[in-house]
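First the structure, then my questions, so here it is.
Only a single protein chain was left out; the remaining protein chains are all shown in position.
Chain IDs A, B, C, D and E follow the sequence of writing; residue 1 opens each chain.
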Amino acid sequence: MYYYKEELINIIEPDQPDPAAAKVLQETLGGQFGEMRTMMQYFFQSSNFRGKEKQFRDLLRGVFLEEIAHVELVQTTINQLLNGAGESMPGSSGMDNAPIDEAVKHANPHHFIMGAQSALPVDAGGNPWNGSWVYSHGNLISDMLNNVVLESTGVLQKTRIYEMSSNKTFRETLGFLIVRDNAHQNAFAKALEVLGVNWGKLFPVPNYDINKYPECRKYVDMGYHNMQFNFRLDNTRIGEIFQGQSPSRNGGDLTVAQPPMGFPVPQLPEMPNEHSPGLVDMSR
Amino acid sequence: MYYYKEELINIIEPDQPDPAAAKVLQETLGGQFGEMRTMMQYFFQSSNFRGKEKQFRDLLRGVFLEEIAHVELVQTTINQLLNGAGESMPGSSGMDNAPIDEAVKHANPHHFIMGAQSALPVDAGGNPWNGSWVYSHGNLISDMLNNVVLESTGVLQKTRIYEMSSNKTFRETLGFLIVRDNAHQNAFAKALEVLGVNWGKLFPVPNYDINKYPECRKYVDMGYHNMQFNFRLDNTRIGEIFQGQSPSRNGGDLTVAQPPMGFPVPQLPEMPNEHSPGLVDMSR
Amino acid sequence: MYYYKEELINIIEPDQPDPAAAKVLQETLGGQFGEMRTMMQYFFQSSNFRGKEKQFRDLLRGVFLEEIAHVELVQTTINQLLNGAGESMPGSSGMDNAPIDEAVKHANPHHFIMGAQSALPVDAGGNPWNGSWVYSHGNLISDMLNNVVLESTGVLQKTRIYEMSSNKTFRETLGFLIVRDNAHQNAFAKALEVLGVNWGKLFPVPNYDINKYPECRKYVDMGYHNMQFNFRLDNTRIGEIFQGQSPSRNGGDLTVAQPPMGFPVPQLPEMPNEHSPGLVDMSR
Amino acid sequence: MYYYKEELINIIEPDQPDPAAAKVLQETLGGQFGEMRTMMQYFFQSSNFRGKEKQFRDLLRGVFLEEIAHVELVQTTINQLLNGAGESMPGSSGMDNAPIDEAVKHANPHHFIMGAQSALPVDAGGNPWNGSWVYSHGNLISDMLNNVVLESTGVLQKTRIYEMSSNKTFRETLGFLIVRDNAHQNAFAKALEVLGVNWGKLFPVPNYDINKYPECRKYVDMGYHNMQFNFRLDNTRIGEIFQGQSPSRNGGDLTVAQPPMGFPVPQLPEMPNEHSPGLVDMSR
Amino acid sequence: MYYYKEELINIIEPDQPDPAAAKVLQETLGGQFGEMRTMMQYFFQSSNFRGKEKQFRDLLRGVFLEEIAHVELVQTTINQLLNGAGESMPGSSGMDNAPIDEAVKHANPHHFIMGAQSALPVDAGGNPWNGSWVYSHGNLISDMLNNVVLESTGVLQKTRIYEMSSNKTFRETLGFLIVRDNAHQNAFAKALEVLGVNWGKLFPVPNYDINKYPECRKYVDMGYHNMQFNFRLDNTRIGEIFQGQSPSRNGGDLTVAQPPMGFPVPQLPEMPNEHSPGLVDMSR
Partner (left out) sequence: MYYYKEELINIIEPDQPDPAAAKVLQETLGGQFGEMRTMMQYFFQSSNFRGKEKQFRDLLRGVFLEEIAHVELVQTTINQLLNGAGESMPGSSGMDNAPIDEAVKHANPHHFIMGAQSALPVDAGGNPWNGSWVYSHGNLISDMLNNVVLESTGVLQKTRIYEMSSNKTFRETLGFLIVRDNAHQNAFAKALEVLGVNWGKLFPVPNYDINKYPECRKYVDMGYHNMQFNFRLDNTRIGEIFQGQSPSRNGGDLTVAQPPMGFPVPQLPEMPNEHSPGLVDMSR
């Protein structure tokens, strides 16, 4: 069973609204290599696990638990990027009747039609999340190889999305997730190392220069790329795998650690022009 | 952030394999009105919540947390229904070479091709779970009305799926979930009652006769239809809504309670003919 | 605007339930070349029509109007094939608790889970109807050529589906629709003849032997293959195209005629085990 | 069977082309909560109806019939918004060879590639209409609750789309449909009232201020929000439900009325640069 | 079995990057009427061919073989249009940190997230290529009619896409393909002529004026519209059909010819900011 404390796994850096950035960040939420995919893939792989080598199951479950918090972080980031993006609408008190061009021309229009300027389970092109993306074939090696590809592609895509806006809210979340994806890449690469592979200098994939992503640096300095947070309230054998020398070029030792101190969930203001939450006039 | 203890929210009643039952039970996992939908819908609605009336947000989050455990319960039930369903395969030690007719003719063939006889994020027809099903429009009333429809349809479908096999593993899980869906139906109906609706004798929907579903009775006797389990490690305002007289004909008072005592997660045996987990011969 | 009289365009021939036949007949309702496709394709083509040659628009609209009635006919046929197919279910008064094997093994399980044993907007494989199938490119020639392919494929598929059950309800509806598809094939082939094509002996496509489909014969004898029913309450120029010698080998003259005398819509009984309509016990 | 008179259910207010507005208005045509969905959902619900309480079936059919006219109205509105949007193309007589930037950058490119600048069965994001959206579970209460959600969401989305352009063609159609959706919301809310629900002050959902949508006012003044048009050529029992006090805060009495006087269907000009209809040079 | 020589079937005309043009050109690659569709449709039709009249099979296979080269040509054209479109990114040596607006606002963002600024199997709206588009019903007449529609729609769409940018790389490829689609239209129209149809003045569809598409003229002058290239290393009976008078108004004789002299495949430069190919620093 699953328990919750209302805290975000990372900070939401304040900045201006940026609906075009919100559109592309959806890839990281609802895309084929986004956080909903990692969350559901490790959920299925851990529930479907066969055999006695439960240290692998605990590794999968451990990463799965963090991914739920990642989904929440990206949802919240998108909400911040959209918040205040379409103020001058007729339903608002301003009443200037100016149409919201941004939503029509450069944003995902569904952010303004379906969501009340909030996150959706879709990718950067507006395609809905799809269950066929989940890979859970039950062969531990092919599952782990697929997980390595998934985490590598996660970093690769995030470094590319990163370049699409200089918005601080956007880049802070991407920077954090790039480093965490690296930790998870290390986790699954290490699992295959346990099974006999020597990765040489292959990882991290892609071979990005940390100096070009300043938001990543502080997390690397904190050792987040070699750390696995432990969200279990009972025992876990994750440490039997996630330990020792990092399988990547960057070096360092893998360690299981407590989750980061949590960050507050920002409160989204009411948005009367979106009829959200729409309770204001209930007393009329 | 999300925490976990490795315990199932209900018991897995042992019985024979039944791959045809596993096929239709997928509706309850990956169908349009299944547990993955409820889980993701309440996740998005709570993350996207606007305004100060956070008792509604806490209600949404509270149900969301239980739905994660429901997903795990249905995954595990499907795995039990499939377990041992295709023993006599050439890759097995038995070596009798008999093809597995069941998988081809009456089961979901993907259970034997993609999964190693295990759960998939698809519905009873094999269609993958789809993000467009998530309803999170940010208007609290339309969101709550949609949630009522979702939980009502959940019960309706489960009473129909229930009739497709007399397998005990299958019916025990369905019986438990029917009663829990009723509790969640009560939760969202009550939220609308708080906003002024009087439901009369409408609920529960559908109007099922508890005497015809013996597996449900014990959970009703335990009061599970009027109870909301609390999985928060911090404070929650859920009790401001989930309290007082039940909005359904059945009566009784709504109460927030501790989660049920957990049940052990069954260990799935290795299945060499599926090459799962496929580690047996690594030492060769 | 659209008006309605509650009458079916053809008779529902009574016979036993046959859920496997219902499954495959869905192709004719919600498949890529089924009646929902023809209905929506001609709807879009007529609404999107450009230019002054409105006799073509009236032809499209005329066929569109009949297709709405075809959709209703196939829905009703599927409902009859499913009706009574799963009687012995626990929710029923019989209470023998026998699971409904047929629904699980040879039928479309969604007919018993989503529908209360009734029609769905899906094809024979359970794939939902999809808007991308509609061809409305606005070039009259390519639109008409596509319509000829659509109607030809409609006949071709129906002659193949026909062979999947000898059920009378099933074959009567298919026989009627095969002949009507031929009439519509003639309509669009004639429109292209007006634009200069001489079809030689190409039509009808496929080149089926009417003697092998006894249900078709009476409709051919009534001249239904050369007739276009007129559902307009105002004037129409359809007769400027649909007239003169048939463009197919079979010969005969094309004529615009009054719609057939309507047939009663069968009343579907309540089905308590499906909780449909579920009002019986509202007074409790 | 279905009959037709070539008249639109509302006026097409003339204004400039606005392809970006056409793109987002597609949500109202081919979106998950658009007019194609309402049309097909009520079609299936009425054809699949079980039992003797046919006043509910007549209510469903009555709304279905109007929805066909709504689909035609939105198709025609989109066509007007697109008409003349891409004049200066090489195939045109103008021959200035300027590329049509608008289609590439701010419009739905399929409007210019598939349609000859005309409507498509897709939503604002370009996703095709999908049959899985149709809810027809055969339990009258869950069906009616779903219909209430569908109509509420219809209004909610239309008030949001309304803000995306100040184009008069666009806003007039949206204003009319907002008021008609309210009438249909009243219809299904009333059906549930008949079954015992007291809605209090919940409706209309969303709680929009009519003064902020000037296009709606004239229709409210005409009483369109409490009226159900009758498109039946035979008897209907719709009035057994659609009568008496409105279930919404706005008050007033529900009445069944004759359809509005029809409006002419605008003729779309030929568009040689789109090769539509493409007959001009047939005589060469 | 299939053999290859690394040569393009047409020249890649150099010009500036144009990511908006790349977005819409995707329709020609991965759209419902694009080159991937024609390639796969003729592949399935030729492999599934029944009966002894193998001259039709050889015609299908002959066109299939050319379509593989067309897919490669469009992939390469899209790559050229994207190449250099997002230079100033943080991962690049330039390091000016300017976000790439173009990708977010007017391009397909997946070109910059999934592809390393390269082609994807999707259409102009970003929808992935779909197998359900392939028409292979095994009736030779309906298959050939569908192929005529497919090639006609191919030309129609390409003349419309042509107008969306004046980029030379873009228009050269479109011009070549318009003429080749005409040749294939002739191929399938001729096959139906063999079966008895006289097309009159119907073709080419659409009835485009060659003088308005200057890029097409040189290919028409070379006779490419009446030529079928032969990619078989063994004998083929294609010439039994593809011969004699063209079935289109334009006249001329159909001839089977050697493939065109090949053109070099441009080398795509490394793109460090996309981490592509990402090998540069492997030696670190």
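As a working rule, a residue touches a chain if its C-beta (ideal position, glycine included) is under 8 Å from a C-beta of that chain, and two chains touch if they have at least 3 such contacts.
For clarity, every value in this text was computed on a predicted model and none was experimentally measured.
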Chain not shown, its touching partners among those shown: A, B, C, E
Option from E:Ser47, E:Asn198, E:Asn211 or E:Thr255 whose C-beta touches the chain left out: E:Ser47
Contact with the hidden chain (one of E:Glu7, E:Asp101 or E:Glu240): E:Glu7
Interface residues of chain E (partner: the chain not displayed): 1-9, 30, 36, 40, 43-44, 47-53, 56, 61, 65, 68-69, 71-72, 75-76, 79, 114-122, 128-132, 134, 136-142, 195-196, 231-234, 259, 262, 267-271, 274-279, 282
Chain not shown, touching residues in chain B: 86, 89-91, 95, 97-101, 103-105, 108-110, 112-114, 122, 126-128, 273-275, 278, 280-282, 284
Those residues of chain A which, in the complete complex, touch the missing chain: 32, 127, 130, 132, 135, 137, 139, 141-142, 145-146, 148-149, 152-153, 156-157, 192, 195-202, 205-207
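Heads up, the rule we're going with is that only the chains that are shown with their structure count from here on.
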If a chain touches chain C and chain D alike, it appears here: B, E
Contact-richer chain pair (by C-beta pairs counted) among B-D and A-B: A-B
Whole-Å separation of chain centres (CA-atom averages), chain A against chain C: 47
Rounded Å distance, chain A centre to chain B centre (Cα mean): 25
Distance between the centres, which are taken as Cα means, of chain E and chain C, whole angstrom: 36
Chain B, residues touching no fewer than two other chains: 127, 130, 132, 137, 139, 141-142, 156-157, 195-196, 201, 205-207
Chain-level touch network, classified as line, ring, star, complete or other: other
Interchain contacts (touch definition) - all pairs: A-B, A-D, A-E, B-C, B-D, C-D, C-E, D-E
